[in-house]
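Removed: one protein chain of the complex. Kept in place: all other protein chains.
A and B label the chains in the order they appear, each numbered from 1.
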Amino acid sequence: MPVATRVRWAVIAATSVALVATGCSSSSSSSSGTNANGVVQAWWGDPQNPLEPVNTNEVNGGAVLNMIFTGLVSYDPKTSKASNANADSITSTDQQNWTVKLKPGWKFSDGTTVTASSYVDAWNYGALVTNKQVNASFFQYVQGYNDVAPPTGAPTAQTMSGLKVVDDNTFTVALSQKFSTWPQTLGYSAYYPVPKSFFTDHAAYLNKPVGNGPYLIQSWTRSQKMQLRPNTAYSGTNKPKNGGIDLKVYTDTNAAYADLQSGNLDLDNGIPNSALKTIQTDLNGRYINEPAGIIQTISFPLYQVDWNTDNAKLVRQGISMAIDRATITKVVFTSTRTPATDWTSPVLGDAGGYKAGLCGSVCNFDAAKAKQLIQQGGGIPGGQLTISYNADGPHKEWVDAVCNSINNAMGDTKSCVGRPVGTFADFRNQVTTKQMTGAFRTGWQMDYPLIQDFLQPVYTTGASSNDSHYSNAQFDALVSKANADADVTQSVTDFQTAEKMLATDLPAIPLWYQNGTAGWSSKVSNVMLDPFSVPVYSEITVK
Amino acid sequence: MPDQDKYNEADPLSEAGTGEEEMPSAVESRTFDLGTMEGQSLIKAERLADHPETPAIEDRVVARSLWQDAWRDLRRNPIFIISGLLIIFLVVMAIWPGLFTSTDPLKCDLSKSQQGAESGHPFGFDTQGCDVYSRTVHGARASITVGVCATAGAALTGTVLGGLAGFFGGWLDSVVSRIADIFFGIPILLGGLVFLSVIPSQSIWIVVAFIVVLGWPQLARIGRGAVITAKQQDYVTAARALGAGNARLMLRHILPNAVAPIIVVATIALGTYIALEATLSFLGVGLKPPTVSWGIDISSAADTFRNAPHMLLYPAGALSLTVLAFIMLGDAVRDALDPKLR
Partner (left out) sequence: MGRYVLRRLLQMIPVFIGTTFLIFVMVHALGDPVNALFGDKAPDPAVAAQIRAQYNLNDPLWLQYVKYMGNLFRWDFGTTFSGQTVTSLLATAYPATLKLTAVAFTIEVVFGIGFGLISGLRRGGVADNSVLILTLVVISIPTFVTGYVLQYLIGVKWGIVPATAGDPLTLQSLLLPGIVLASVSLAYVARLTRTTVAENSKADYVRTATAKGLPRRRVVINHLLRNSLIPVVTFLGTDLGALMGGALVTERIFNIHGVGFYLYQGIVRQNSNTVVGFVTILVIVFLAANLLVDLLYAVLDPRIRYA
């Protein structure tokens, strides 16, 4: 009972805050210039999947989960360094068996306590195949995953044997392989805890998810608007500096940008490409353009005989050198991309494994050398390079520009041509069922800021996102070794040694690192983007 | 549909009251309304029976069919001449783009992106740094082929099916109209994705075929409505009473009088089909790059109108000119076929 009362009070408090904020937002501006009750109107898109932690793998659902949950660790928005949040400590002696201790006394916004079972139950739910969670594979390194999610047939267990609750604030995790940087992965949304109500009344939970983060969901009109207000029971350090966030669903990024310009929207992190040329003047400089953990690449179907020869390697190198990344990023992307010179991202920082120039001369534009290499390799397999992309995404412009760059280098307007595929689904089907005969676009957005995440899931043999089906035993061995290294510096060095092999084998050509961009109204300030290109909502202040 | 009882009803609209008069004289007094070879030759035939005349006159009359009449009118119509010259010009451009430019539309220099006109490049450059003038000239072939062929196909299919449905009514009308309804219901995007991704070739004829499949129901509805109106007219009743067969009725009496709305809709549709090709290309299911078309250039210029309006202006201008030519042609042909306006 006492718990329920407190919840009701919390809701009433939040509602009154909202009333104050919406009713008197203009008159209540205090003399100090910021209004702690001010509500930020922010851009949003419809989440693709139900808002369950393990079922969310795209940025819109992720943005909300990030606000209403705080996991075991969190990442510094500036340096991307992982530090304990809800976890008090995560320790291991052998990099394989881990003990997680929670900070006691954390609460969900419904008033229930966050315990070790909140995590273990959530993870077991997420991994169990019959729950159909799209990010279930994030638990693949936990012992017993194959019992709850066998590749075929029904699960033989309901829970993973590697997860054990020790007491209210302690649980242990046994992994199936050594993974020294595992604790740093735990800030990802798949690892969030869930309250009891998640299991007792799942349908109600999906209508209004409850978490342990800085914000709580006050109301949610599907496909229209979600109102988030500060969670007064929040125990973390990143308490909101504003009176709440109203997420408005937009049908189109241009519509949001028009609203931003006319003052109906405060924060827009879905800036359309077409606005970039005029955004500085449109918004009087209220615009940021910061590196994010996203890299764009062009992959090759190494499962096609033509593309899997030593000569094809030369051709791939030539193609890479024929692409004028500097001009394309400047002209087509208005400098919201940076030419890539490795296979990771600058947000990792040098200590985290980013190494500018690791790719070497292969990633430098040199038209003459490019033509020579391609000819030396016997020309482009099939006589013409096609670059496939999904037409429902904003890819046509840069694919055309890349092709023109290659055509100019070859002195032949028919060397390279873009190949649009109608939908993302069709495109992914062609990629996963190995139907590609030419090059195709690939992109990788990091799940957590670790060099491991840029290499292991993408380039090890049989990995889930190894779309080019690259296979190099040496590369695999180095990744395993790096994962087992107890010392972080050594681990990073081993990963980079592995990464260097990509520069000669070139299963994928690095194109550019993608930035996150956002514009905001004169009503708000202190807008930042985290390394996942999501705004740091809790830090925004309202005038 | 019980057409028969309609013939006996008084026509409240034709206050001239011709309905009461004897049929032959009614026909004679309304030669302007008939304006058709059918009506005239009938009259002549009767007159020949009563007052035999020289065969030369009959030859002259028979030779001057409806379509020849129209052609004689057209040749004197300045609007027809202007539109005809314009269309010849566009067709020449479509067939021999090399006559107008020697610049390769696919040779692009990104460093010139969105720059304005300069010597040798009168229309400036697009985002990729390609020459806009050259692309506008080379785009004519794909765009005009799609526009003209798709319009012709849709108008022909639509007019025939809709016309038959309107003329005969009954179950034929039901079947054709309901099939059209189903086709109306298919969203363009879905149809495009399915039709054009199942058939991987993406040649220009596939795009044309798709637009015809999508476009015929509208023209069928228009054609059906026009035929239903036309077949109630007195001269049709008259011709039928004089023993004209269905085919004769449809071709000689109803078609010329029902063709006006079809021409209007078809000429505008020509422009929208050229634009539709762009939408399909934009969705990745239309013409394959490196094909150059006005539609593709218009849609890629749409985003940049604030920075580089010239990218939109020239291909859109070329599209306007084409539509203008066909609207003028349509107007002239319609006038020529309509005896009331003579």
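A few remarks follow.
We take it that a contact is a pair of C-beta atoms (placed from the backbone, for glycine too) under 8 Å apart; a residue touches a chain by one contact, two chains touch by 3 or more.
Fair warning: this is a prediction, and the values are worked out from it, not measured in the lab.
Only one of A:351, A:368 or A:425 touches the chain withheld from this view, namely A:425.
Of A:219, A:264 or A:474, it is A:264 that touches the chain left out of the display.
Only one of B:265, B:287 or B:329 touches the chain withheld from this view, namely B:265.
Against the chain not shown here, subunit B presents residues 1-2, 5-6, 9, 11-16, 18, 30, 33, 174, 177-178, 181-182, 184-191, 193-194, 197-198, 217-218, 221-222, 224-226, 228-229, 232, 260-261, 263-265, 268, 271-272, 275, 278-279, 298-299, 302, 305-306, 312, 316-317, 319-320, 323-324, 327, 331, 334, 338, 340-341.
On the side of subunit A, touch with the chain left out of the figure occurs at residues 46-50, 57-58, 129-130, 132-134, 136-137, 149-152, 206, 222-225, 249-252, 254-256, 258-259, 261-262, 264, 392, 422-426, 428-429, 432, 442-445, 457, 464-467.
What we mean here is this: only the chains that are shown with their structure count from here on.
Centroids built from CA atoms put subunit B at 52 Å from subunit A. Of all residues in subunit A, only 272-274, 277-278, 324, 327-328, 331-332, 390-392, 396-397, 400-401, 404-405, 407-408, 413-414, 417-423, 426 touch subunit B in the complex they form. The touching residues of subunit B, when paired with subunit A in their complex, are 104, 106-111, 113, 127-130, 192-193, 196-197, 282-285, 288-290, 300, 303-304, 306-307.
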